[in-house]
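Working notes, beginning with the structure itself.
Only a single protein chain was left out; the remaining protein chains are all shown in position.
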Amino acid sequence: GPAPFFILGPCALESEEFAWDMARSLKEIADRTGIHFIFKASFDKANRTSVGAFRGPGVLEGCRILGEIGKELGVPVTTDIHTIEQAEIAASFVDLLQIPAFLCRQTDLLEAAAKTGRSVNVKKGQFLAPLDTVNIAGKMRAFGCEKFLITERGTTFGYNNLVVDMRSLYWMREEGLPVIFDATHSVQRPGGLGGATGGDGVLAPVLARAAVATGIDGLFMEVHSDPANAVSDGPNQIPLEFIEDLLVKLIAIHHASH
Amino acid sequence: GPAPFFILGPCALESEEFAWDMARSLKEIADRTGIHFIFKASFDKANRTSVGAFRGPGVLEGCRILGEIGKELGVPVTTDIHTIEQAEIAASFVDLLQIPAFLCRQTDLLEAAAKTGRSVNVKKGQFLAPLDTVNIAGKMRAFGCEKFLITERGTTFGYNNLVVDMRSLYWMREEGLPVIFDATHSVQRPGGLGGATGGDGVLAPVLARAAVATGIDGLFMEVHSDPANAVSDGPNQIPLEFIEDLLVKLIAIHHASH
Amino acid sequence: GPAPFFILGPCALESEEFAWDMARSLKEIADRTGIHFIFKASFDKANRTSVGAFRGPGVLEGCRILGEIGKELGVPVTTDIHTIEQAEIAASFVDLLQIPAFLCRQTDLLEAAAKTGRSVNVKKGQFLAPLDTVNIAGKMRAFGCEKFLITERGTTFGYNNLVVDMRSLYWMREEGLPVIFDATHSVQRPGGLGGATGGDGVLAPVLARAAVATGIDGLFMEVHSDPANAVSDGPNQIPLEFIEDLLVKLIAIHHASH
Partner (left out) sequence: GPAPFFILGPCALESEEFAWDMARSLKEIADRTGIHFIFKASFDKANRTSVGAFRGPGVLEGCRILGEIGKELGVPVTTDIHTIEQAEIAASFVDLLQIPAFLCRQTDLLEAAAKTGRSVNVKKGQFLAPLDTVNIAGKMRAFGCEKFLITERGTTFGYNNLVVDMRSLYWMREEGLPVIFDATHSVQRPGGLGGATGGDGVLAPVLARAAVATGIDGLFMEVHSDPANAVSDGPNQIPLEFIEDLLVKLIAIHHASH
């Protein structure tokens, strides 16, 4: 099969300048390594563990920034939406709408995203069995959206832990679904830091290698130039300085595996 | 401690007449058994497994019916909301707003519910560790809501299955949280019927007995006069004809346990 | 149904004197509360987390002590065996042979226990689904043993944790199996202390109440006069001083539940 494409970018739109810096750096790396990538950043962290946590610039400002980055750099852009209202706004700026995992069963949100005509990436809930994504696909098709992706990001495994079942990637692709693997959120330890979600960023490249060898259509990885000072999900993001070597290795694994 | 109160009613507002029939029947049973109860029914099943499934009469019509039932019968009423907009509408008709489990981490929805001044019952996500409800409590208090409840409804356990960890009830109460146990949704088999959620209604009374013996503040049970023909969650609801005997037994277990 | 019987005693045969003290104390409590009980203690802790941990007096010495206690006090006694050779030795001294959970699938050990003619209590492996105990029952019957019990002691739940699925008790009894609930080992945190198994003894009475309300044939609880100084499983054993009140409450819950 063809090499997987990549969804890369920082967890949050920490600032306009930061988003541009990250996007330009990733564009250069993509050009050098010959990968296809979609730039990702969130305008609102809507389900933070604690109430005082950083949220983001909001839908209009965030999507404007993403739209300008995409236009200027010639790179498709994506972001996650949380309400029906945000679907239409985001769709006028970004190429791919992402549905958060906790919201993957909210029929009206799926419908709103589908009705925009944009591609939609539905993250598989941590509570969802792999084959239950077939029902999500059924909803998307019923709402007229054929360009959707399903993203695996780990399954609830006891308390404050996720496990990635690599069989899930296989099963979903056997059902004909285009499957993305989210390497950074899969290594979260939900609630593992008490008032925040922990994780172990060193594990994201490990699981990315495994997923590519398993077989996937795309790979999602959050990348940050300074993870230790990221405003959200710091422990899990891959340092920008490591991403080029990792991408090269992942492409090699893909070719060895298929 | 005092005997638990009960949240009882059908899964869905199948029709106005049906809601009245169920409420009147439950009111009579509550009066005979001396229990306190809140009448529950949903105006919208917003996260059905399949797109063609029954949804409900919608927020305005549904809450109007519930409000009239509550006023006429002198019974508090509750329903679940899924958006910020629904919070305010529902709050003008019902006494207790319920946040669905999948949405328990959506900060804006919690804020909207809290700001209405109504009591709020947050269902604990199937992906959430018991002590992570402390963060939910922190959000509710930060938004000015002190009258909130946390409802245990089972935890993701492998695929298409939930398990109830009775330790969860103990741990959350030790944190000072008022804890409800949802006996009917806890026996769901998510996605277990392919395009629908299965379950085993005979197990709901079993887990209800265990939870009362463990120690809870309230018990949530969906009740239906004809579960086999219910428009949603049929396999899990407790038949109306069995509920009175069950309530009597549960009160006896409470007194034996504490 | 009839009230559950009890299997009570310390985790390990720490010394002959200690075993006698515990047995005499429990016998007095059983007489006062009117319960039926079997005295339990282990002669060998054969699967300790670490190699340096306390093991016990061995099969011959341990079973001799148990046999004398049983004869003198008029109380049935039980202990756990780990090898074929131990089955025959133990059977000449004790009334009920216990198969450890990790060994519940070892066909030869089940056969050796069955062939002694004694009753056999097979603990359900932490890795076993409830209905898979039907296969264990099939083995016991094939080996000529009809007097066997199945003990629930929790299921692997993520890492370093167990969860008790109260549905398991119901399902196994529906299969016609006599079901014991082990309240102390169910609250273990396997490997939770690094080189040793942790747990939380305050939870054992909580789960015991839930299991009795669910419906069981017998209840297993390890009891120690000084848990903090027990040579094994200290964190989980119930203090002797609390056991009488707990037994009274559990009998009351049983009568309220059935």
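Order as written gives the chain letters A, B and C; numbering starts at 1 within each chain.
The rule we apply is simple: contacts are C-beta pairs under 8 Å (C-beta built on N, C-alpha and C of every residue); 3 or more make two chains touch, one makes a residue touch a chain.
This one's a predicted model, so the numbers in the text were calculated from it and none came from an experiment.
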In the full complex, displayed partners of the excluded chain: A, B, C
Sole contact to the chain not displayed, among C:Pro4, C:Pro57 or C:Pro130: C:Pro130
Residue in contact with the excluded chain [from A:Arg64, A:Lys115 or A:Arg209]: A:Arg209
Omitted-chain contact residue, chosen from C:Arg24, C:Arg48 or C:Arg64: C:Arg48
Candidate in contact with the missing chain, chosen from A:Leu73, A:Leu131, A:Met166 or A:Leu193: A:Met166
Residue ranges of chain C at the interface with the undisplayed chain: 46-52, 55, 82-84, 102-103, 105-108, 125-132, 135, 138-139, 142-143, 155-156, 159-160, 190-191, 195
Absent chain, residues of chain A that touch it: 155, 157, 163-167, 170, 187, 203, 206-207, 209-215, 249, 252-253, 255-257
Residues from chain B at the interface with the omitted partner, ascending: 157-159, 161
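Assume only the chains that are shown with their structure count from here on.
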Farthest chain relative to chain A (centres taken as mean CA coordinates): C
Fraction-based call for chain C against chain A, same above half, different below: same
CA centroid of chain B to CA centroid of chain C, Å: 36
Distance from chain B to chain A - Cα centre to Cα centre, in angstrom: 33
Centroid spacing, where centroids are CA-atom means, of chain A and chain C in whole angstrom: 48
Multi-partner residues of chain A (at least 2 other chains): 159
